[in-house]
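The structure appears right after this line, and notes come after that.
Note that one protein chain of the assembly has been removed; the remaining protein chains are unaltered in position.
Coming up: chain A.
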Amino acid sequence: MLQGPAGAFHVISSPNSMSSASAQFATSRRMGIYEPNHQISMWGDSFKADSSQNTGASTIVEADAKHDNRLGDIPRESSGPSKKYDQEAHKPADKVLRRLAQNREAARKSRLRKKAYVQQLESSRLKLSQLEQELERARQQGVYVGGHLGDSTLGLSGTVNSGVAAFEMEYGHWVEEQNRQTCELRTALQAHVSDIELRMLVESGMSHYDNLFRIKAIAAKSDVFYLMSGMWKTSAERFFLWIGGFRPSELLKVLSPQLDPLTEQQVVAVCNLQQSSQQAEDALSQGMDKLQQTLAETLTSDPLGASGVANYMGQMANAMGKLEALVSFVNQADHLRQQTLQQMYKILTTRQAARGLLALGDYFQRLRALSSLWAARPREPA
């Protein structure tokens, strides 16, 4: 059933409208069908925990509300939050904080239940894909495979696949946690909490990004092409992809206007940081170009095959060695992202850093929401 402006979120033939509420949690990114509801309802959970809304995010809030109503998800009172918001502005801060704490608790419980279910689903998916791999390889070799053959037959593809699936799982959790932290920052900034509390939130935010780079490093060893393809991100995020992630200088350009007011010293420092990051990005990009060039040269040095099979094998081995460098590139790009974040942390005050992290989290949320909307947009029948 659809509510809200006619046609705005009308989905003609989506698997979502047919499935039960619980099935919507399955992530199907890797199959190329982007599952909008995983992201939207996930975001929706965090949204509900935060009863005082940032008016800047109101358009996304509206979109989210419509999705929730359509799917018959956790029922929400449409007029409730806005009423509470008006009253809250006049209530003492401790009542606000208590209500927020209650909301957080309820949302937390809901998230835990959902998490358990998702983990169950994802480990089943992992097992299924491993079995499929095994079967496919055995079929190619013309061998009948009966039953589980043990770890040794999973081989290279099996390991790669599970590395990727493990990363997807961890990244999904990472995004959930980021959404939660973003809401917490928004609430804290609006409630004008002390700098000490803000500092704690900022430091959690910073170490959360460290976690991302850590899991990406592990995934890079497992399947660097997967990481570089950006298939683990939503489509709109993928549009901005540079060596397996965002360009730090672009993010700085997008976010620095939201940090005003900055002192003159800070403005200069941010500007220098942007420039330094740009230079480092250029150096890495040129390194990548060089890698492409050398790889192409390695593969095309003997088209007639005149030098024999041994040389062909040698070429391949050589090319394999070159590909290893891709892992270094992804690691260096992530290192650059991390350094840029940390330098911003040094330049900004605690409050500014909190606003910066909020702006960053909010930006990513909007990109993901945009990806969902795009995937769900009404299309002309063929």
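The rule is short, and it goes like this: a residue touches a chain if its C-beta (ideal position, glycine included) is under 8 Å from a C-beta of that chain, and two chains touch if they have at least 3 such contacts; residues count from 1.
Just so it is clear, contacts and distances are computed from a predicted model.
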item: Undisplayed chain, where the name is taken from the UniProt record, one of "DNA 5'-3' helicase", "dolichyl-diphosphooligosaccharide--protein glycotransferase", "Monothiol glutaredoxin-S3-like" or "Phosphatidylinositol glycan anchor biosynthesis class S"; value: "Monothiol glutaredoxin-S3-like"
item: From A:Ser207, A:Gln293 or A:Ser307, residue that would touch the chain that is not displayed; value: A:Gln293
item: Option touching the unshown chain, where A:Asn103, A:Ser129, A:Gln190 or A:Gln278 are the choices; value: A:Gln278
item: Chain A residues that touch the omitted chain in the full complex; value: 269, 272-273, 275-280, 282-284, 286-291, 293-294, 322, 325, 328-329, 332, 335-336, 339-340, 343, 346
